[in-house]
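Please see the structure below; I have some questions.
Yeah, one chain of the complex is gone here, protein chain that is, but the others are all in their spots.
And then chain A:
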């Protein structure tokens, strides 16, 4: 065994062999702690995805077209939706890679080591990765420049929010906003936080332990860019990725040409393109029908049901931790009493919501934002819809006749609005009248943290502690529900420091119970994510984050 290996890995191997953790937990834990994916997969006795052996069997050449919205791309570190990152992903790459089983592998890194206290992360940059332009190879300097750039609040990258808490610290800049609250600024906690050790080694010196560093390095804007491009992106942009972008037209599409000197396996295609089909779901169906595209980046349940009979179309589905939460501000009059929040949870019929708004493409959630596919999930006894109980809770809280309230939501994607409508119908049964206020997406994101009652979609995250600390920790930047519970915070901090998923799950169970008893959200379901591809597309696997990796796909003639 490697002497640099993390001291906890032998324990994990032992736990795997005596059956106290399952293979998925072992893979996730051991790879996060720096064990190579190949070693981890062979210890766990499962085949490794993206096996380079399949390269020989893949058909070579050809053009693949995938239908997807193509909106503004200027600065890859500012990418905020999966579609935008998909356009960049073919050109620029990440340090790590989380596969569809939620297991994180090294990517532009060869491997990483982490200290026993989880505070010092040593990243070993892969050698021999060539930039497309300029004849350079990727070095530690490039990596340091990128990590420092996303940590600069002036750049505006959402990675900053993830780094806050262990690499970046908020401080009081002395200024006040209009309401008299101190304006927070943020910066790296120390000049040494991101440190170049040698040409191929970077060290992260954190002030708090953090287990999810490799997964944060795979957050969608965390691309490794050429410092010479200074954050700009276009057909000329440099990258280490498998493709060169030859054309990009907003609202129309993107075109790529394969690189011949790519460091990894693939690409098998000679050209690849994204075609913008607009917002109308019918256009995707029509384009698939007339074979103008070979696949879509996403197809909803309605689209799937009209396309599944096309003989040339294959349907792909993957369970995700994507969800929506109807969250209530505990600081407004109506939702102050936790019994009201409980009543809202007892009021809904989850199966019916899934059938109506997702056409069945979902699994019931339990109002605590920890998914069964999260490694720390703890199984709780089921609780069904209970109108009588909900009414009693409302009456005890002082609302025997219910109340009326506005719920803010957005019309796009349509399943979100449908969910809001179904929920509003079901709340009626306990006397709560909800008026839906639907705002265009861009405007919705302006008020998402300030509206007292709203329905927000949350993306897929591989670890429950990531979502919980982003969304429900007191005063967290994305704490849209204004939830503040010292007991919850304390348990969460404890959970973040526990390596063993079984031990962590015991703490998470307490958190789940707090969320069901006192929490701010009604969470009806977990989404099943789906799409379609032409049957001639080879090597396609649906990733729960909606990521497209064109260099793994091939097309048979």
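Some notes on this structure:
Throughout what follows, a contact is a pair of C-beta atoms (placed from the backbone, for glycine too) under 8 Å apart; a residue touches a chain by one contact, two chains touch by 3 or more; residues count from 1.
Simple rule for what comes next: contacts and distances are computed from a predicted model.
Per the UniProt record, the absent chain's protein name among "Flagellar assembly factor FliW", "Amidohydrolase family protein", "L-lactate dehydrogenase complex protein LldF" or "ABC transporter permease" is "ABC transporter permease". Contact with the undisplayed chain is limited, among A:7, A:260 or A:290, to A:290. Across the entire complex, the residue among A:93, A:276 or A:349 in touch with the chain not shown is A:276.
Against the chain not displayed here, chain A makes contact via residues 63, 65, 71-75, 78, 80-81, 153-158, 160-161, 164, 183-186, 230-232, 249-253, 273, 275-280, 282-283, 285-287, 289-293, 439-443, 445-448, 477-478.
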